[in-house]
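One protein chain is absent from this view; the other protein chains keep their places.
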Amino acid sequence: MIENKKNRRTNNRVIITGFGGQGIVLAGRILGQAAALGDRKESSLVQSYGPESRGGACSAQVVISDALIHYPYINHPDILVCMSHGGFEKYIGQIVQNGVLIFDQDLVRASKAEVSEIYSIPATRMAEELGRKMMANIIMLGFFTAVTKAISMKAAQEAVAVSVPKGTEELNIKAFNKGCDYGLATLKGREKKATGKAGAIS
Amino acid sequence: MIENKKNRRTNNRVIITGFGGQGIVLAGRILGQAAALGDRKESSLVQSYGPESRGGACSAQVVISDALIHYPYINHPDILVCMSHGGFEKYIGQIVQNGVLIFDQDLVRASKAEVSEIYSIPATRMAEELGRKMMANIIMLGFFTAVTKAISMKAAQEAVAVSVPKGTEELNIKAFNKGCDYGLATLKGREKKATGKAGAIS
Amino acid sequence: MVQTNSRLQTKDPCHPLDDLIRTDRIPHIWCSGCGIGTAFSSCLTAIKSTGFDLKKFIMVSGIGCSGRAAGYVKLDSFHTTHGRAIPFATGIKLGNPELNVIVFSGDGDLFAIGGNHFIHAARRNMDITVICVNNLNYGMTGGQAAATTPYKAKSTTTTLGNPEDPFNLPLMAYASGATYVARWTMLHIRDLTDSIEEALSKKGFSFIEVLTPCPINYGRRNKEKPLDTLKLYQDNTIIKNGANPSEVDIDFEKGVILGKFVDEDRPTHGEKYDMIYRAVS
Amino acid sequence: MVQTNSRLQTKDPCHPLDDLIRTDRIPHIWCSGCGIGTAFSSCLTAIKSTGFDLKKFIMVSGIGCSGRAAGYVKLDSFHTTHGRAIPFATGIKLGNPELNVIVFSGDGDLFAIGGNHFIHAARRNMDITVICVNNLNYGMTGGQAAATTPYKAKSTTTTLGNPEDPFNLPLMAYASGATYVARWTMLHIRDLTDSIEEALSKKGFSFIEVLTPCPINYGRRNKEKPLDTLKLYQDNTIIKNGANPSEVDIDFEKGVILGKFVDEDRPTHGEKYDMIYRAVS
Amino acid sequence: MTFWRVPLDTDEIQATRGMVYIFDDRCKGCGYCIEFCPRQVLEFSSTFNNKGYHPPSVTKPDDCVNCHYCEIICPEFAIYSVENPMQAEDYKGK
Amino acid sequence: MTFWRVPLDTDEIQATRGMVYIFDDRCKGCGYCIEFCPRQVLEFSSTFNNKGYHPPSVTKPDDCVNCHYCEIICPEFAIYSVENPMQAEDYKGK
Amino acid sequence: MEPAVLTGEHYITGDVACAEGALAAGCRFFAGYPITPATEIAEHMSIRLPNVDGTYIQMEDEISAIAAVLGASWTGAKSMTATSGPGFSLMMENIGLGICTETPCVIANVQRGGPSTGLPTQGAQSDMMQARWGSHGDYEIIVLAPSSCQDTFYLTITAFNLSETYRVPVLLMTDEIVGHMSEKVIIPKAHEIKTVSRVKPKGRKDHFKLFKPGAKGVAPMACAGEGYNIHVTGLTHDEKGYPVMSVDTQAEMMERITGKIRNNLADISRTESYLLDDAEIVVVSYGVSVRTSLAAVEEARKLGIKVGLLRLITVWPFPDDLIRNLSEKVKGFVTVEINLGQIHREVQRCVGWKVPTFLAGHPGGTIIPPENVIEILKEAF
Partner (left out) sequence: MEPAVLTGEHYITGDVACAEGALAAGCRFFAGYPITPATEIAEHMSIRLPNVDGTYIQMEDEISAIAAVLGASWTGAKSMTATSGPGFSLMMENIGLGICTETPCVIANVQRGGPSTGLPTQGAQSDMMQARWGSHGDYEIIVLAPSSCQDTFYLTITAFNLSETYRVPVLLMTDEIVGHMSEKVIIPKAHEIKTVSRVKPKGRKDHFKLFKPGAKGVAPMACAGEGYNIHVTGLTHDEKGYPVMSVDTQAEMMERITGKIRNNLADISRTESYLLDDAEIVVVSYGVSVRTSLAAVEEARKLGIKVGLLRLITVWPFPDDLIRNLSEKVKGFVTVEINLGQIHREVQRCVGWKVPTFLAGHPGGTIIPPENVIEILKEAF
C-alpha cells in the first residue's frame, strides 16, 4: 500500500461527501480548480444536493484526468472523503479496490470500512479550535492534499486563496496548512510505523 | 324569374352582412334557428367579425339544408342580405347566377348589381320610425322571410320571440311583421307589374 | 369631407393632433361614445405640451380596447400582451433611460391580469407614467366584470350583479409606492391633460386613473347612455386635491373624488441603481 | 433519545403538537435557527385552540422554505406552485365552503410572484387566512432579494445593497381590502398564536405577517446571527394595535410596529355570491 | 338643464371668435361636441357619413368662441377649432 | 444583558413547576430555548446528536416554572414542558 | 334550482354547447378569465352554475383560474376552465401541477389564430402540439377535438368522464369556428347521459396512499375535508404523496402518471372512420377540419377517387398503431388541419416514409376549403 504513495496515480476520481453547510462543494471546486488551472490537468466537478439549505446530504464528485473528461460522474471513487456518517455509509461500498478513504474522525464512525488506505483527521474539531467551524472543509482539503498528493500543494494553496471570501484568504491558508501539516505528520507516523514494522519483519 | 318564387328552393345559403352593432349575427341566428328548430331542417350559422365592438365589418353565413351540413362556409350565396355598403361590395361578386339580393336601401347603393332578383327595404329608417334603430335587423328578417320564403313565417316568428331580450318580444314581433308586410307588398307590386308586363307583351 | 363655419378655410385642414396620430389607421376601432379616444387625445396633447423630444416618447399598451392606443399614436409604440405593458415598459426604460415611457392601457389589463406588475413597478419607483383608462369593465371581450366593476353592477358574467368589490386604484397605487397619483374623468379634459403633463415631467412612477364611459358594454347593461355617464362625471364628482387615497373609492352615489392625491419625491429605481451600482468606476 | 428533568418520565414522551405534524417527515428541512418552524408551530397551536373540526382545516402553501409547511402538517395539505397558493386555496374554499382554508407561505411566494393573487383575494374578501412568513428574502433559492428586502440590504443578487424599496405588507393588505391585518415576529409567539386563532375564527380575508430570521441566507449576508435577529425583534419593535397601516413600514432603526392593524366586518365573497346568485330558488 | 351646457372650465377660457373644422368621415356621431359646446354652435346634421353616423354641423357659426372644448372632448380627432382672423362683421349678412 | 432572559410574556404566565422533555434528534441546536428560558434551566450539552448538533440539556431542573416558552419558541418540535406533579422537595437531595 | 341537463333541442353555439355538456357531465365549478373566443363558455357558466348549486368565479388571470380549478377539484367538485391560446400558454405551469398531482379537471381551449395575440376573432388549430408538450417535463395527457356543436356537447362530457377515470386534466381543443358557430344541439334526458366520477378510496384512512394505483393503474382519490390527511405536492413524490428527491421515485412516479394513459389506449383513444374500408387514400383530420374533410371526401368520391376519412376524436394520446397499420394498406395520407402541419408530423412519424403524406393546412384565420384537399387528392395520387 504505502509504496503506492510515491507513485500516486495522476488520474483520480474523488468523492467528497457531508452535510449541506459544511462547504463540501467549495472543497470540491477548489480541488478541481487546483487540478485544472494549477496543475494544468483536466478536471470536472459535479455536485449533488437536496432541497435543504443546511443539513441535507451533499456530495461533490471531482474527476481529475490527463485526458478530456466525457463522463463526469463517478461510480467508483479512487478517493472518498467523508465529512458525515451518512455520506460514508452511502459511498463506502463503491470505493475501488485500492482506494483511499479520508474522513473527519469526529463525524464518521468508520470502524468497519474495508479500504486499503485510510486516513482520518478531526477537521471539524480543529476548525472549532481555530474559531471558524466552517473552515473544516479547508483543513480537510489540506489534509487531503498532503496525504493523497492528487493535486500539488502550490496549486491547492493558490486555489484556496482565490476561492474563499475576500479578507479571509490568510485564515483559510492557515487552516489549509494546518490540515496539511496534520497530513504530513500522519504520513510520517505511518512511514515510521511501516519502517518499524518492515524492520520487524525483515 | 318570378316563376321561381312559388317553387323556392329549400336548400339555401344565405349571407347577411353589415356593421357590428346592427344585430347581423342575431339575425343569422334567428334565421338558422327558425330553419333548424321550427322548420326541422338542418342549418348552421358561422359568423365573422373583427376586433371592433361596433362599426366593424361583420357577417353571418347561414346554410339551410335538408341534409347534414359538413362545410358551413358559403363561397357563393343563394341569398345575400346587405345592411352596409361595404358588405355589399365584398360579397356581391360571389352571389350565384340566379341568386337573390336584399338590401337596406338607405345604407347600400346597389345600383350596379347584376343579380336576377333584387329586393330592397328602408329597414333602418323604418326602425328609426319605430323608435328602435336596433330593430332594423328584425324588420329585415321579416322582409327576408316574406320575399324568400327560405323559412316559414311561423318558425321565424317563434325564433324571433325566443331570441330577443325578455320584455321586448312584442315590439320585435311587431317589427318583424312590419318587414314582412313590406315584403308582401313588394311582391304584390311586382306580381302586378309582371302581370301587367306579361299582359303588355302577350 | 371637412365642414367648417369659415369662409377662410385652410387648404388642407388638419387636426392639431394629426402629427401625433397614425392618420392612416383612423377611424380607430373605438365605439361611438367611447371615452378612450378622449383620454387618448388628452394624453397626446400633454405629450406635446411637455416640449420634450417626441422621438424619445414611447407608448406601451397591453391588450384591450384601451390597449389599442399604442396602435394609433405616431410615436414608437408597443402593443404587448395582456397585462404585461408595465414590465415591457420597464425593460424599455432600463434599456434606454433617456426615453420617456408612457403606459396607456385599460383597468383590466393593468389591474386584473397585470396587477402584480403595477404594484411592483410602483414599489421600485420605476420612472414611467401609467395612464389607466378605467371603464369599469373589460370592454374588448364584450363586457365582463373587472376588478374595477362596482359592487352589484351588471356585466355579462355578473348578470344579476357583481358580487365582488372593486379596487380603489389610487389607494393601491399609493400603497405600492407610486410618487404621483391622480384621478380624473374624460370629461375633466383640461385637468386631465395638465395632470398627464405634470406626470410626464416628473421623475418616478406616476399613475393617473381616467374614468371613461364604455357605453356599449358597461353602459348598456347598467342603463347608462353615454351622455348619462358624462352627466354623472359632471354632477357626481368632487375635485379634492390631496385627498386621502383611502377615502377615494368610487361610489357615484356619494360622489367620486377626483384630483391629485399623491405628489412625492423619492429617488427612482434608476437613480438608486446608479448610486449603488455605478458609483465606483 | 429524549431527555427530561423529571424522574416521572411518561412512557412515550410526545410533543403536544405531534398529533398535528407528520412525524415521519421530521426533522424538517428548515435550517438551524430558521424561524419558520416557530411560526409554523404557532399556527398549529392556534388551529388546535379554535376547537374546530381538524378534518375541515386545509393548509395550502406555495413554493419556498416557508412553503414546505404544507408537507409537515398532518391535515389535508397542498404544496402547489410558486405564487399560486392563494388561487388554489380559493378553489378549495369555493369548492367546499365548509372548509377552513389556511394559506401558509413565504413573502416571495405571496408578494413577489404571487402578489396579484393576494390583492385580488383580499379585494374579494375571500374567506381564507393567509399567514406570510416574511424572512426578508427568498430563502429556498439561496437568498436573493425579495419584494420585502429592505433598501440597501445585501443579497446574492444585490451584493452591494438592494436598490429597491420593500412593500409595506399590512398596508398592501389593507389597501386591497383585507378585513383582518396583523403583524408579529416569531418571538412574539403568544401574540402570534392568539392572532392566528382570531383570524381563523373570523370570517373574511385575514392576513398575518410574521417576521422570522433566515440566518443562513439573509442573516449571514447582513451580519445578523440568529440571536441578533431575535434581539432586534425584542428591542426594536413596538406593539401598537390599531396603528395606521400606512405607518408601519419595516425599519428596524425607527422600530418596527407590530400588532393588529385592521379588524373589520364586511360580507365575504361567499356571502355576497350566495346573496345575489342563490337567493332565488 | 342649462347646467349641462357649461363646460367644466368655461371660466378659464378667454372668449375669442373661432373657426370649427369637422372631418365628417372620422365622426362617430357621439354628440359630445354638440352637447358640451358652451355656445350651442353645433347640431347633428341629417346626412349620414360613410359609417352611417350623423356628424355635427355648425348651425350657429357666429357664436363659436374658439374654446376648443369640442376639439378636446371629441374621441375621434374629428373636430377642432382655430381662432378666426375675420371680424365678426364679416359673417353678417351671410 | 438580563433583559434577554425575560420572555416577552413572562408576566402572563403563572409559575408552577415544570418537567421539560427534549427530543435530542429533532434538535438543531439553535439555542433559542436556552437563550429565552426565563429561569436559565437549559444549557447546550456537549454531546452531538445524529445531525451533529448540540441539543440543550436541563441543567437547573428545579428552576423550571413550566412556562412553555422553550416549547413554543422551538422551531423543531424538539422540546416541551408539562406540569410537574411532584413536589419541589422530591428533587432535593438528587 | 334549475335542471342541470337541459333536455331538448337547442340552436346554440359550440361554446354554449360546451358549457351545457359540462353541466350535464356534472361540472359544478368553473373558474375563468375572459378571452375571445372562449368567453361565451364562461358567460354561460356564470349564469347557469349558481342555479344548479355550482359556483362560478372569474379570477384575476388564467394562472389563477387553472389554480382555482385544481383546488376545487380536490374538494370533489368536477371543475373546468376555458380559454384560448394566450391564456392556454399562461396555464401551462399549472396544467403540469394538475398532471403531476393527478387532478381531474377539464380545460377547453377554443383555438384562435396565433402566435401571440394573433387573430383573436378567427379560428385555427395551431395549439395542438402545445396541448401535448406545452408544460415542462415529460407527461402524457388526453386531448379531444370536437367538430360540431353537438359534438362539443358530447365530447365535453367525455372529457369529464376520462378526466375522472384517469385522474388527469383533459384538454378539449375546440376552435373559434366551432365555438362561435350555431347549430342544432339535441340534449338527451339526464338518465341517458353516462357520467363517470372518480373512484373513492375504501378501507382505513390512516393507511391510505393517495397515489397508489388501483384499477387501470389509477389511484382512488380522497378529497380535502374527508379525514385522510392527504398531502399533495408538485414535487416528485411517492405513493403516499410525500416528496422524495430521488431518481427512483421519479421513475416510479413517471411510470404512474404516464403508464395509466399509455396502458389504457384502447379505452382512451377514440376515432371515427368514413368510407375507409376500400380507401386507397386516407384523409386524417380532427376538430372543425373534419367538416372540410367530409365535404372533400364526398366530392372526391364523386370524382372517382377512393378516399376515406379517419377522424381523430382523441388526438392525444396519438393512435400510432392505427395509423401505422393503415399505412400498410393504402397509397397515401392527407392531413387536414388549420395549422402548418402539427398533427401531420405525427402522421408522418407513424407512416414512416412508406407512402406519401400530404398536408392540407394553412396558418389560421379560417377553415380549410375542401377544394384545397381535393386539389391535393387530384394532383398527388
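A, B, C, D, E, F and G are the chain letters, set down in written order, and residue numbers restart from 1 in every chain.
The definition used in the following text is that a contact is a pair of C-beta atoms (placed from the backbone, for glycine too) under 8 Å apart; a residue touches a chain by one contact, two chains touch by 3 or more.
The model shown is predicted, which means the values in this text are computed figures rather than measured ones.
Touching the missing chain, out of G:Thr13, G:Gln58 or G:Thr121, is residue G:Thr121. Screening A:Gly18, A:Gly32 or A:Gly55 against the full complex identifies A:Gly32 as the residue touching the chain left out.
When you scan D:Ile47, D:Ala145 or D:Leu192 for touch with the missing chain, the hit is D:Ala145.
As for the chain not pictured, it touches chain A at residues 28-29, 32-33, 36-37, 42-51, 69-73, 75, 159. Think of the hidden chain as still there; on chain G it touches residues 63, 84-86, 88-90, 92-93, 96-97, 99-101, 111, 113-122, 124, 126-127, 129-130, 132-139, 233-236, 245-247, 250-251, 254, 257-258, 324, 339-340, 342, 345, 348-349, 351-354, 362-366. Even with one chain removed from view, chain C keeps its contact list with that chain: residues 22, 25, 55-56, 58, 60, 63, 70-71, 74-81, 84, 86-96, 98-99, 116-117, 120, 273, 277-278, 281.
To be clear about the criterion, only the chains that are shown with their structure count from here on.
When every chain is reduced to the mean of its CA atoms, the largest separation from chain D belongs to B. The chain pair D-G and the chain pair B-E differ in C-beta contact count, and the higher one is D-G.
Note: the chain lying farthest from chain F is B, by mean C-alpha position. Chain centres here are Cα averages; for chain C and chain F they lie 60 Å apart. Our note on geometry: chain A versus chain F, Cα centroid distance of 40 Å, whole angstroms.
For the pair chain E and chain F, the distance between mean C-alpha positions equals 84 Å. For chain C, residues touching at least two other chains, in rising order: 27, 31-32, 112-113, 115, 140, 142, 147. In chain E, 28, 51 are the positions where the chain touches two or more neighbouring chains simultaneously.
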